Structure formats: structure tokens, C-alpha cells
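Of the protein chains in this complex, one is absent; all others appear in place.
Letters are used for the chains, namely A and B, taken in the order the chains are written, and counting of residues starts over at 1 for each.
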Amino acid sequence: MEFKTIVGLEIHSELKTKSKIFCSCTTEFGGDVNTQCCPVCMGFPGSLPVVNKKVLDYAIKAGLAFECDIASHSKMDRKNYFYPDLVKAYQISQYDLPLCSNGKITIEKSDGTTKDIGLIRIHIEEDTGKSLHGLKEVSLLDYNRSGVGLIEIVTHPDIETPEEAVLFLDELKATLEYLEVSDVKMEQGSLRCDVNINVVAKDGSIKSRISEIKNLNSFKAVQKSIDYEAHRHTELLKAGKNSEKDTRRWDSDKNKTVFMRSKQHVEDYRYFPEPDIVDFEISDEWIQEIREKLPELPKAKKERFVKEFDIPAYDAQVLVNDKKLAHYFEALCADFNDPKLISNWIMTEMLRRMNLEEVTLDELKFEEKDLVILFKQIAENKISNNAGKKVFRKMFETGEKPLALIESMGLKQISDDDFIEELVTEVLEENPDAIEDIKNGKDRAIGYLVGQVMKKSKGKANPQMVSQMIKDHCL
Amino acid sequence: MALSVKDVEHVSKLSRLSFGEDEKKEFVEKLNSVVDYIEKLEEVDVEGVKPTYHALDIKNVFREDEVKPSFKRKDILNNAPDSEGGCFRVPKVVK
Partner (left out) sequence: MEIYDLTIHEVRDLLKKKKITSVALVEKVFERIEAVEEDVASFLALYKEEALEKAEVMDAKYAAGEPLGDLAGIPIAVKDNMCTIDKNTTCASKMLENFVPPYDATVIKKLEDEGAIIIGKTNMDEFAMGSSTENSAFQVSRNPWNLDYVPGGSSGGSAAAVTAGEVFGALGSDTGGSIRQPAALCGIVGIKPTYGLVSRYGLVAFASSLDQIGPLSKDVEDAAIMLNAIAGHDERDSTSVPKKKINYKKALVNDVKGMKIGVPKEYFGEGVTPKVKELIYKALDRLVELGAEYEEISLPYTEYSLPTYYIIAPAECSSNLARFDGIRYGHRAETFEGIDDLYTKSRNQGFGEEVKRRIMIGTHSLASGYYDAYYNRAMKVRTLIRDDFDKAFEKFDCIITPTAPDKAFKIGEKTDDPLAMYMSDICTVPINIAGVPAISIPAGFVDGMPIGMQIIGQHFDEETIIKVAYTFEQNTDFNKRATL
């Protein structure tokens, strides 16, 4: 029997407004515990919420970017439940009139096909405090985060594979970054993702009960957990059993999901309209004002990169997935007219090294203009491509300037005709069989001879010239 | 519709209240007298009537995204029944 995996995602993104959603406390990350609080975000008796308009602006911005319908009439509701990190024992959220509904995010898969992942809704709400686990049997509560504005994004169960989930999250994250509405840093908790998953027999005969997975700290974890759960559900069904409707925690050490609690009895949140906050009327003018200020979004930027710079779609996707990287790329293109080379260089040399050393764009030791200088040296045949890579490695490590490095590392390429002529002649004399091979069409022999010349020149000869010269001599 | 003892137990759980066995019976009686009374509203024809959630007709009350100083931690923790290292302290929650 064959099975299909069905996944829906629930994402919470902390909005990077300066102040919280209902009070003027700062939203800055990492403050000393309980120093960013006031009676409102602590829910002290007598306190009242006042809505931060920017939170709506940002939510509408996100809604427009994801092609949602923006509600013309909306409101806040109370979601009632007891938990130590929830200061009023109710969360001010949105229930039946969310700000945005019916959107979509289009992903481009590795095989070039596209797929739309539908969004059910985007709504605004307040974040809770944080529970720090102390020693023994206690929890310590820090309410700095209590009251930070959030958007909650709920997808249709349109995702079918771990890869699709990650592509979706990449596009979501990049878009939110471009919109500058969130820092979207999963490590800092400004982006959180829960997975809802089950499997269905392709002939529709049986299906498993939905599991909710929480505590996913990276896109990789999302990917792995979907894989794991799909497998777990499938095996259960195959064995004639079924999964339970439950909430599970992803254990990143053991690479498996662990049962947390049953979802048999749905929690009764007793939603009702928030009496302390009056309703919202979102005018067409308000929406239009935001729409006009939307920046170029990742999808559009990608299409433009492919068209304008003639780089492969895959490269363009990697570049636009990171707003800063895309900007970096474009800045380089403005100073050096070979986008293909730049893109290639970023993809192969730079990103690889950055991932290995865990260095971000902001932390690069060399400046943009130095990279341009290096590119120019290569383009002008002053150094070989290989030499360029060596120089780059050094620039990356130490931040030293390219020209100085070329000198100190003795990598200046020699493109002097006579010099090369001499070496080529020498090598040809030493390798008469190779000449024969070349005449017989064995191109590999060319490479071999080029290698020999390079050796004699200690890597300094311009390899393109060498190759050309050898060909000229032999053919 | 009167609440059974089971209903009362469910509602108690939702509100994090509890009642001793001897208390329960009397409490349930008094509670049900009120529940019976409020069910009078079933008589009213509310077809086509819009609910009034707010006494006022105002909309869109907002504030600007401005940061103002927070309260000092000692004021936030001043009424804490138990605290440690600047945090409120509670028994560990297993969720």
C-alpha cells in the first residue's frame, strides 16, 4: 500500500516593532530578566491594553506580500487558559476575524516545477513570557517577552514532503526579512514553527490521526521531523494500528519525536471578543498606502536576477533567500560587470567558506571593493583562477588586501608571450608522445601538457594562454 | 438546564477552583438557581439582531510605535510570592 504525507505548518513570527503590541516597553532581545516590563505586559490588576498601530501595519504588509485578503473589519479576542508564562491567564489574539486570510506562497522545487502552498490565515496576537528551567523542580519566569507582537501564519495542509516544507520556510523567512517586519531568527525564537502531520493511503482507504510537533529549532529539524513522523505513521498503519491525536516534542539529540500530551480532549479556550480593545476598520486607503511601499520581494527579485543578470534560477534562488546576500551580490554587480562570475564565486567560494567557518555577511573581514579588485585581477589575467581562490582564502581568514596578498604570495600570473613560449617549447620537447595524442584528438593530453608548463612556471603561467599555445603548436 | 455535579466539576477545572464534598452540594444548588434564572433569555427573539460587544461606537484606537521606559525590576517583583535571580519562581510545569 502506498501512502501520501499531509503536512500543515503553524508559524509564529515576532514582529520587530520597537515597542510591544499593547504597551510601550521595548521588544529588544536579550535584556536582563524582567527589566522590560510594565503593569500592562505584566497584566497587573487595573492595567489596560492599547494597540500599537505598527503591529497592524506589519501584519497587513505580510498579508499583502503573501497575496492574502485583508479584512476590512477586524477585532481582537481573548483566548483563555492557565499557564505561568501567560500573565493575564488569557492571550489577546484573534479568533474569527483575522486580519488576513486566503493567501499563498509559491515554491520552486529542484526539478523546476512550482507549487502553491495555501495560507488559511495570518492574525496578530501577543507573545507570552519565557520559562527558564531552573534546578530541581522549579521553573523561573522572565516576562521580557510577554506582550511582544506576533503574527501567526497557518497554512493549508498542502505540504507533502520535507523538502517542500523547507522550501516554504525559506521563502517565508526571506519574504519577512525583505519586508523588515521580523528578524526571523529561529535561534532567538523570533521565528517558531509547529508541524501538523498525518499520512493517508493513496487509495483513500485509511488515514492516520494528526500529530502536532513542537520544539523545532531549525529548518533542518522541521525537515527531519516530517520525515520521521511520516515514517512512524506509515509503519503504524501498515501494522494495522494507528497514531494517536497528540502533541509531540522533537528531540534533536535522538532525532525522534517524543509524546508530550494527548490532544483527545480539545482545550476549551472560551474565546470572546476583547472588551478592552475597540474594533478595527481597515480602509482601502490604509491598505493601498502599505501596498505602495512594499519592497521588491524575493520572488520578483529572483525573476529579475535571472532576466537581468542571466544567472541560473538555482543560483538566483540561493541569493535571494538571504536579503543581505542578494544586496551584496547586486552591489558587486554594479562595480564589476560579470554577474555570472560573481554569482558563481559567491555560490562556490564564499558561501562554502562562510558556512564552514560559521561567519555571516556582516562578519566578513574583507570589504566589497577588495573583492572587486580581486575579480578584476582575474579578469585581466593578472592571476589565474586558482591563484585567485588562494588569495580569496587568505582574504577571508585575515582581511588582508588582495594586491598585497598577490605580491606576498608570489601569485602574479605571467602572460608574457615569450616566457610562455619558452616553457611550452621545453615541455613539447620533453613529451613527444603527447603531441601525437593531441593530433589524434586526445584532448586529455592537452591538459597534461598544460599541467607540465604550470609546474615549470610554479603555477604562474596564464593557463589559458598555455593551452592555446599548445594547441597552436600541435594542431 | 441545571448543571450536574459533573458539569460543575468540568467548569471548576476550567476556572481552577475546587469545592469540598460538603460544600459542593449547597454550592451547586445556589449555582443552579442562578443558571435557571439566566435561561430566561431563551424567551427573547434575537433573530437578525447584531450583538453589542462594545458600549461605544469608536473604532481604531491606536498608539504610535514609541518606546517608553519600563518599570524597574524591583517594582515588577515587589508582590511576587516567590522569586529567584530576578525571576518569578514556580513549581516546574510539565507541558
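We adopt the following convention: a residue touches a chain if its C-beta (ideal position, glycine included) is under 8 Å from a C-beta of that chain, and two chains touch if they have at least 3 such contacts.
The model shown is predicted, which means the values in this text are computed figures rather than measured ones.
Visitor: Based on the whole assembly, the unshown chain contacts which displayed chains?
Guide: A, B
Visitor: Using the touch definition up top, pick the residue from A:78, A:302 or A:460 that touches the left-out chain.
Guide: A:78
Visitor: Need a quick check: the contact residues on chain B for the chain that isn't drawn.
Guide: The missing chain touches chain B at positions 3, 7-8, 10-12, 14-18, 27, 30-31, 33-35, 37-44, 46, 49-56, 58, 61, 63, 71, 75-76, 78-82, 88, 90-93.
Visitor: Residue-wise, where is chain A in contact with the chain that is not depicted?
Guide: Where chain A meets the chain not shown: residues 39, 42-51, 78, 80, 82, 84, 87-90, 141, 266, 268, 270-272, 275-278.
Here, only the chains that are shown with their structure count from here on.
Visitor: Per the centroid of Cα atoms for each chain, what is the distance between chain A and chain B, given in Å?
Guide: Using C-alpha averages as centres, the distance is 41 Å.
Visitor: List the residues on chain B that touch chain A in their complex, please.
Guide: Against chain A, the touching part of chain B is residues 14, 16, 53-54, 56, 58-68, 70-73, 76-77, 84-93, 95.
Visitor: Quick check: in the complex, which residue numbers of chain A touch chain B?
Guide: 17-19, 24-26, 32-39, 42, 50-54, 56, 75, 82-84, 131-134, 136-143, 260-261, 268, 270, 273, 275, 277-281
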